[in-house]
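Submitted below is the structure of interest, expressed as structure tokens.
Heads up, one of the protein chains got dropped from this complex, but the rest are sitting where they should.
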Amino acid sequence: MSTQHAKISASVYTSHVPAIGAALDLGKSQEPYWQPVFAGYEASKTWMKENTPDVIFLVYNDHATAFSLEMIPTFAIGCAERFQPADEGWGPRPVPVVQGHPELAAHIAQSVIQQDFDLTIVNKMDVDHGLTVPLSLMCGQPQAWPCPVIPFAVNVVQYPAPSGHRCFELGKAIRRAIESYDTPLNVQIWGTGGMSHQLQGARAGLINPEFDNAFLDQLISDPQNLAKMPHIDYVREAGSEGIELVMWLIARGAMDDVAGGKAPRVAERFYHVPASNTAVGHLILENQP
Amino acid sequence: MSTQHAKISASVYTSHVPAIGAALDLGKSQEPYWQPVFAGYEASKTWMKENTPDVIFLVYNDHATAFSLEMIPTFAIGCAERFQPADEGWGPRPVPVVQGHPELAAHIAQSVIQQDFDLTIVNKMDVDHGLTVPLSLMCGQPQAWPCPVIPFAVNVVQYPAPSGHRCFELGKAIRRAIESYDTPLNVQIWGTGGMSHQLQGARAGLINPEFDNAFLDQLISDPQNLAKMPHIDYVREAGSEGIELVMWLIARGAMDDVAGGKAPRVAERFYHVPASNTAVGHLILENQP
Amino acid sequence: MALDKPYRDIPGTTIFDAEQSRLGYHLNQFCMSLMKAENRARFKADERAYLDQWPMTEEQKQAVLARDLNRCLAAGGNIYFLAKIGATDGRSFQYMAASMTGMSQEEYAAMMLAGGRSIAGNRVTGEKNK
Partner (left out) sequence: MALDKPYRDIPGTTIFDAEQSRLGYHLNQFCMSLMKAENRARFKADERAYLDQWPMTEEQKQAVLARDLNRCLAAGGNIYFLAKIGATDGRSFQYMAASMTGMSQEEYAAMMLAGGRSIAGNRVTGEKNK
């Protein structure tokens, strides 16, 4: 029965620093500054080749690219056939067009709205570094991305972002939606953004490795409690843009153990400071059969 | 203490048939076809003059006016200073510009998002007949609307609309938000749309007065149970556009009795068939001191 | 199809769900363009040329040219969007509604004045008490 349905096989977590994309696009990935960052993702690129899913459900935030202040959706699901890499002010990144999965996206949208999550459905959207940098880190520089991607954008630009609790519950709802899709697709769910960083004001450059590593520990072992952390703790401890980390809880909430299954296996874990203004964190968690 | 805070004094429910707006704008309100419709709102216009609030929180749906298929928010709250009446294809209605209440709107948005409702914040939006026809019915043809209005748009165009249950819970959350606003404003909450109507296909023209009147009865006396009615019942019994009635549950959920207070007083009740393709229903419920 | 569609047995009714929305995306966005006066003028001046600027299917274009709203609905149109074609033509909504039911506008208007279409026999496709 369950083989007739879609299934989440793994979750991937990673920062999505724009400078990482620029370094890769400009051929700087072997420079001493960037080499440790890309080295930290080498094993993950191999893992990705060996574990290529049918679809990636990619949670990220838009950075004043597709969404201006005219409309600010808390949660927006991309249901289009394809998504163009955005021109963020320097021209679009030279990366492949992102192919969507309109049928699965529409199914998830319908199911999750009926589970009382108030999504915004988006049928036309360019995607910025928040979505394309994680793909680059995990897939390198291919001619085409290895599979379709469903973009899921979370508001973390204008306060208040959704709570960690809300994000975790949403992950559970997304899992139920995916598992009720009657085609046996292998789906990965990615949570991106973070880790600690602050891009504004006199406190710019804030990095809090103790917080970040505790976040990684607890995300693995006790996400239910981690989801209770209030917004103010993210901002105070991880910087004003550290709030992006709530998005990781969406991916984590979709894993087997949260629904009573086995604890996931930690396939990769990596932490590095700095990439431009930001701490880089990365995890791969695999559901266990 | 509670006099220092905003308070919901009453809720108003009404259909928002575009032909009603056209009849008024073209001076046809005394024609035999329209006279019974406008006569049904005469007492309500007097009530409105005697009970003018400081702000109206107006729940309605956009009809492919401000929102195309590019972005479809389930719930969108208008936080702008003002909202222009939209050109829906015949030029804008000759009615006053709608003044918003950005400060209260922002407070409600923040509070309701922190209560786990995933709103879309809208800072630029034209408003269509869904919002302006109720104002015309309740206020006539003034030079300016009598008070600021916070537009709250609900997706009922693309299936699935939010459930009745979700709408009712949202009403409760909006009530909590308004009552935590630290200025003693008199706020009305309006639910608009409906009643039974179907605008499409071979079943167009469907009217179900038994359903409509039972809906009015239960909205008054047992909204908690009414909120359990599934989407399919609205569509089957009240027509494909009858689903608009879920929006009335948002207003109803914000009333005192739902939070343990006194049952509201029925100040007005009116029902008439037809207005163009639609059954017209109307209620005013007053909170009791 | 993976979407649950409990509304499929309602007669004479097309629910605008994600599948219809995807099918009709360009048709509906074409309709949306008619909210601007200059686009209405361009459409009226040469309907076919205007339609050809949109990546719509030939069936969608033919349905629009024929003002066949039921065909437009089947091709993914949503009535709130399609209504903008009628507005461009200067037609009332009641005219458009009647055109979908196979009744003349007069017959349809008379039905509405008499209380509208009865729910009896109209709940489920194939229902007996019609």
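Things to note:
By written order: A, B and C. Residues from 1 in each chain.
In the analysis below, contacts are C-beta pairs under 8 Å (C-beta built on N, C-alpha and C of every residue); 3 or more make two chains touch, one makes a residue touch a chain.
The model shown is predicted, which means the values in this text are computed figures rather than measured ones.
All shown chains touched by the missing chain in the whole complex, by label: A, B. Across the entire complex, the residue among B:Trp34, B:Phe57, B:Tyr181 or B:Trp248 in touch with the chain not shown is B:Tyr181. Only one residue from A:Ala6, A:Ala80 or A:Ile207 touches the chain missing from this view: A:Ile207.
Set against the missing chain, the residues A:Ser29, A:Ser44 or A:Gln198 yield one that touches it, A:Gln198.
From the set A:Ala43, A:Leu69 or A:Ala263, the residue in touch with the chain omitted from the display is A:Leu69, counting the whole complex.
Where subunit B meets the chain that is not shown, the touching residues are 79, 102-104, 106-107, 109-110, 121, 123, 180-183.
Within the entire complex, the positions of subunit A that touch the omitted partner chain are 18-19, 63-65, 68-70, 86-91, 157-160, 196, 198-211, 232, 235-237, 240-241, 273-274, 276-277, 279.
To be clear about the criterion, only the chains that are shown with their structure count from here on.
Inter-chain centre distance (subunit A to subunit B, centres taken as mean C-alpha positions): 37 Å. Between subunit A and subunit C the centroid-to-centroid distance comes to 39 Å (mean Cα coordinates, whole Å). Subunit B and subunit C have centres, each the mean of its CA atoms, that are 25 Å apart.
Those residues of subunit C in touch with two or more other chains are numbered 17-18, 21, 25. Contact with two or more other chains is made by residues 110, 121, 123 of subunit A.
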